[in-house]
Structure formats: C-alpha cells, structure tokens
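Here's the structure, in structure tokens; my notes come after.
Rather than the whole complex, this shows some of its chains in their spots.
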Amino acid sequence: MTQDRRFPVRLDLKQGTVDMSHGSGGRAMAQLIAELFHRHLDNALLAQGNDQALFSPPPGRMVMSTDGHVISPLFFPGGDIGSLAVHGTLNDVAMAGARPLYLAAAFILEEGFPLADLARIVASMASAANQACVPVVTGDTKVVERGKGDGVFITTTGVGVVPEGIHISGDLARPGDAILVSGHIGDHGVAILSKRENLGFETEIRSDSAALHGLVADMVTAVPEIHCLRDPTRGGLATTLNEIAHQSGVGMQIREEAIPVRPEVTAACELLGLDPLYVANEGKLIAICPGERAEDLLTAMRMHPRGEDAAIIGAVVEDELRFVQMETRFGGSRIVDWLAGEQLPRIC
Amino acid sequence: MKYVDEFRDQKLARQLASAIAAEADPARQYRLMEFCGGHTHAIFRYGVQHLMPPNLRFIHGPGCPVCVLPMARIDQAIAMALEHEVTLCTYGDLMRVPASGRRSLLKAKADGADIRMIYSTLDVLRIAREEPDRQVVFFAIGFETTTPPTAVAIKAARAEGLTNLSVFCNHVLTPSALRTILATAGPDGVQLDGILGPSHVSTLIGSKPYAFVPEEFQTPVVIAGFEPLDVMQATLMLVRQLNEGRCEVENQYTRAVTEAGNLKAQALMAEVFQTRDRFEWRGLGFLPESALALADDYADLDAEQRFPVEIGEVKEVKGCECPAILRGVKQPTDCKLFGSVCTPENPMGSCMVSSEGACAAYWSYGRHRAPAAQAETV
Amino acid sequence: MCLAIPARIVEIDAATDIAQVSLGGVRKEVSLALVNDARVGDYVLIHVGYALNKLSEEEAEKTLALIREMGLLEEEATHNAATPGGEA
C-alpha cells in the first residue's frame, strides 16, 4: 500500500488510541477508515467508497437482520467481538433458511480505545467474513467520549436470499414436530464468564461462536420441510424454546438427558449457581421439523462439522398455556420458563 | 462431579420413592418442613414432590436469607448508597428484591447508585484495595454458612488497614427462627410432623444445636444434604422416626456435617460478631438472639454507624402473602397476586425473587400457574 | 440454605492459604481460611469463594450404601409405586 496523499503520516497502529477526531467526519476519520477498516475488510463493494454499497442480488425472497454487539470482555477464548459480530448476524440471516450475501458494520468507538485492539478486532471480523464468504460491504464509524461507551460496540446487519420452497418461521412449530439442537449448549456463556475477573475460574471451554449458514444449507437441502430455526443466544436454549412456543401457540416437551452439555459447562454452572439451559450460545441452532423427518434432519446435521453433536431433544405438543416442560434427568418433570431478569451468579 | 452425580441417580431415586411409598402409613399425614430454601429449590428443580405419596407433603420454611430480610434493610442500603455515595457491594441474589416505592438495588443502580454485584467477600476486599478513594460497604446477608466469609473479610480489612471498607451486617441465625416456627406451630399455625434440617448451615454449626427440637417440641429432625437423593433419604428417615414413634436429631448428611461443626469458623464468628438482642425477620417479626452485629472491637467497621441514614416508614405490598408463606401457613397459590401482578420480572415480595423463595419455585418449576389452574396446589 | 458444591483440591498455596480446586474440568481459586489441615486430594464444599469444610469419603460411601439398601428392600414394589403422583 503506497501512502495516500491525503494522509502524509500513517496511523499509529501500535501506540495510537481513538480520539474524538476519528469520528468527526474529517480527514482523521477518512484515514481511520482507509488504513484500518478498508485495509482489513478489503473488497470491491467496500472500495467503492460510497455511503452505501451497490450490488445485484439473485432473484427471490430476501431477509435482513441486525444485531448490536456489546460484549465484555472484547476478547475471549474462541473469538472476540469482531468474529462474534460477523457470526451473530450471519446466523440470524441463516435462521430463515437463507444464504447470507452481504454484511454492513457500524462501529461505535470509545475515545481512548487502543487502535491496536481495534485493528485486531477488525482483522478478526475480516477473517470471519472471509471464511463465511460474506463480505462486509459498507460501514460506519462513530466516536463517543470516554465514559459514554465501552471500548467498541459493533452493530452488524446482514442480507440474504431464501431458496425457493423454504418456509421457516418461529410461528410454524406444530404439535408432533421434533425439536433438535445442533450441539453442546452453554459453551459461549461459560467461556465469557470464565474471563470475568472476579469469578476467577478456569476452563478449557471456548466460545462456540461460528457461522451456521453452511450447516443450514445442508439442512434445508436434506429436509426442506423444516418449520423453525433459531439460534439460542441470549437467554439460552430455554428462552428460545419459550419464544417459539409462544409464537407458534404450542407447548414443548423436552428431555434433560437428551440435551448435549459438556461436563465443564455443567460444572461451571454448578459453581456459579447457573442453569446451562439459560446460558448463551453463539454457534448452535434449534431446529423444529415434522416428527417423521427428524431422523433425516439429524443425519444431515451430524454430517456437517457444526452439527456433529446434534441431538433430538424433544417434541412439540399441544398446550394452550404454551409451556416448555422438561423431564429431568432425575426422573421428575418441571417447567422450563423464560429467563427472568439476568442470569447472575447466585450465592443461595 | 463426585459427591454430586451419585446423589442425583434416577434409578436410586425411583427405588427410594418406592420405599417411601411403601413405608408411609396411608392412614397418617406426613407434613415435613424443609427449613432451607435450598431444599425447597432442590425439591422443585428435581420434582421430588412428584415422587412422594399423596399424604406426604413438604412445607416450605423460612430458611432463605433473602426472603426473610425485612424491606427496611434494603431501603437502608439504598439510602446509604445514594446519600453517602458509597460503593455498595452485595451478592446477586439481592439485586432484584423489592424495596419501598417500587425500588430495588437493581433500579437504584440504574438510577445511578454505585451498586456492585460480587461473587465473594474476596471481591469486596479487592474493590476496597483498588479504589481507596471510594467508601466500600458490603451489604452482608446470609445464615451461618455465609457468615464466616464475611468474618474473614472483616479481619482482613482490619489487618490491612483498609479504612474504606465497612459491613452492613444482616447475618441471621437459624436456631432462633426454627424455634419460633415450632413455638407457633399447632392447630392455629402450621402443622408440622418433622423437620428436614439445613445442609450447609449444619456443616458450620454441627448437629448439636438442633437438640432442642425433639426435646422441647417433640418433633423429629433429620439433617439432610441438598442433592435430591439426600432429601429423599432424609424423608424416609423422618417417615421411619414417625412410624416408629421416635423423635430424635438424625444426620443424613454425614459426609459434610459433624456433631460439632466447623470449630475454626465458629471461633472466627465469635471473635468478629456478637449476637443482637433482637432482629426483625420478614414474616416472623422481631426474634430474640436471631442475628449478628459486629463485635464491639470491630464497631469501627460497622456501616450502620459509619453511614447513618433515616428511612421512611416501610409499607409492605398490599396482598403479598410472603409473611404467611414464610411461616409455612400459606402457599404461593394462596396469594392473589401470584402470577397476576407478581412475577419474577415484577416481584412484589422477596419470595418471588430468590431462587430459594417458595413463590419463585412455584412460578419457575410449577406445572400450572395460569389463572385457570391456580386452584391446584402444584 | 446456601449454594455450595464439592470440589477437589488440586493445589495449595500455603503462603496465601488459597487453593485451586477442580470440578468437572473447571478450576477455581478458593480461600482455605475457614478450614484446617486441608490437603491436595481432599474434597471441600465451596461456597462464595471459600472452602466451608472437608467432605468425608467414607461417610459418603456409607450414605450411598444405605440409600441402595433402603431402595433394594422395596425393589419389588418399584413398578407400581414409581410415579405415585403426589399432588401433580
């Protein structure tokens, strides 16, 4: 890269920090965009340098989804806010059965944030986007004063196309449908908590943060009749099942024993007084399909690396009250409610 | 997880359930109070009640430190945080407990009070060290289990000369509450045939302090662990005592509870704290010798003295049945607010907040909570 | 009344009286300020970052044996009484 005539002196990516001028709209901002964002996220649409990206999508139905990412810590085992911001939105797009096409990214930076950290985050975003073959084609940068932000927030928005014949929505679960999960739950939340200074525990658990549209593509090919897909992020498996039950006006009956949970996740949850069913995931999905197609779907999922540990965990039932019920490992039965409040470490 | 998974075994549970069903005399009632909220939580989480015969019923006791904390104490903590601008540290359990005027620590925090959720008193020490310019108050709650960690922090603060740390002490004592429950039991109050004794409190205080229960109140006690098999085994032990006409303190939780308890921790508590003459318990009123305050030697670390506040008159939420529930005389479903106005998102009483509160347990794990089904007793 | 969980001591720093405990692949630092003579290999009950006391392996075995025995006595009756219904 030869030095742009507009910016005689390169950005100091080692010692530099974000200051208010990086959000002013002036030359300092243009330089940040050129030397940091565009350098990493390099693609033809972004290089247009306009305030919007222009593209020609394939014909058909489209989806759009947006998510703000405000995670702390910014870097965690298995990812960082950059990769997470890519995966999170790709997954929301994919949960319509769609193929994601393009991403937009809006950054809100806190004055004083190290440019080196920002560069690391944007590089990680770029690598996640490259691996997913979905480019970040437009973006925005704002800077807020110290104490009015938290390092960096990233809002990503994705668009994608839905293959013909696919009709997936949270209101389509029907009694008799099977409920599947694509793998172990709780990894992301536990990985994040393990980095919270005061909880001070160590585990090998890494965030499961990953893009799922490859898995979804295989799934809708194998079983186009899938009724619902959703990624159990904030609020975990329990809350996501409740959402779908509410949307579809059905109940659910799941079996604790069938739900894949790593022993380390179970242990960390016991230590903190948490329930893995409410812990966030960033690379898992819940699928609901007609009961008779459940085994086919399970087979398709297990053949994909992101679905190796997939399992059928229960069934949709009729229930006016739209309860999610669980047969406990212990042999009892209980309700699995929505998350109430935040899931905080408890003492008693 | 050793000492955990074995005690959650489904097959053994089924066998124990059969044993209880077989041994329970269909002609009599077994009304067993689990004193501890931890037991309440385990009973609901694992569905233990479902495995019991119909004439054996668990009655939920007042053993949840969050539930029995009078609203005035939360008001007082909020006032400290706002008026004296202290950094108030507390366990997560307390954050959402309703205070006066529809407040809570969570809302006070949202409104700008510096309130921090901590996991351990070690965090409180760290915060006080890292922020010497802030006055850090630890809002201490809990029964005998949670008291020694507070004592450790107080001693450390003294040893390190942390002049910016103090403790708002709300530690309460189990035996006094148990005595009150038993003293008011009977035809007009709760009817009790036996007591499931606390798990972790007992690891600290030992099994000896329960001797008064059979002696003075002719009620059997079995100290029980928190895992579901522990609860079931202890239940069977109670059934057997009752069937055999025995009335003793038995210890099911022998792997953790001894007769004498943890002497080191007891000595620490004795050094740092002194017993209050009386203290208010939500639902039970002012109980004698039922709570701890800082010992005179440590009075300079007492937040109540360092940051005096005046609070307005406390009005309990109208219709909230927590007091009666904590005494065991009512059930959550007897409360008109349960599930209509009072939910975990909008708790009207502490019993709907703490995961060990009876209302929260009914709400979170109970099968039917919609209006139509409220008549059922779960 | 309070959340506590058994974990195995894997390391002790005598100077600080802090131990590393292990539970199902998770390691955590806890204070040993409340227990006497804890050793590596011991199981302790963990509560709010402190070891409350040691667990007795022998007593745990005894309890389990007793549970098994109590259950065996009634194994015959199992199938009929397994779901006695309570007040569901």
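Each chain gets a letter, A, B and C, in the order it is written, and its residues are counted from 1.
In the analysis below, a contact is a pair of C-beta atoms (placed from the backbone, for glycine too) under 8 Å apart; a residue touches a chain by one contact, two chains touch by 3 or more.
None of these values were measured; they are calculated from a predicted model.
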Stoichiometry of the full complex in this file, given that only one copy per chain type appears: A x2, B x2, C x2
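Quick note on the criterion: only the chains that are shown with their structure count from here on.
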Separation of mean Cα positions, subunit C and subunit B [Å, integer]: 20
Of all residues in subunit B, the ones touching two or more other chains: 1, 4, 14, 37-38, 50-51, 64-65, 91, 119-120, 123, 142, 145-146, 356, 367
Residue list for subunit A, restricted to those that touch at least two other chains: 263, 266-267, 270, 273, 346-348
Residues of subunit B that touch subunit A when the two form their complex: 1, 4, 8, 10, 13-14, 37-38, 44-48, 50-51, 64-66, 91-93, 95-96, 106, 117-120, 123, 126, 142, 145-146, 228, 343-345, 354-356, 363-370, 373
Touch list for subunit A against partner subunit B, complex: 198-199, 263, 266-267, 270, 272-273, 321, 323, 325, 328-335, 337, 340-341, 344-348
Contacting residues of subunit B [partner subunit C, same complex]: 1-4, 6-7, 12, 14-19, 21-23, 35-38, 49-54, 57, 63-65, 91, 119-123, 142-143, 145-146, 148-149, 152, 174, 198-201, 203-204, 226, 229-230, 233, 236, 252-256, 262, 264-265, 268, 356, 367, 376-378
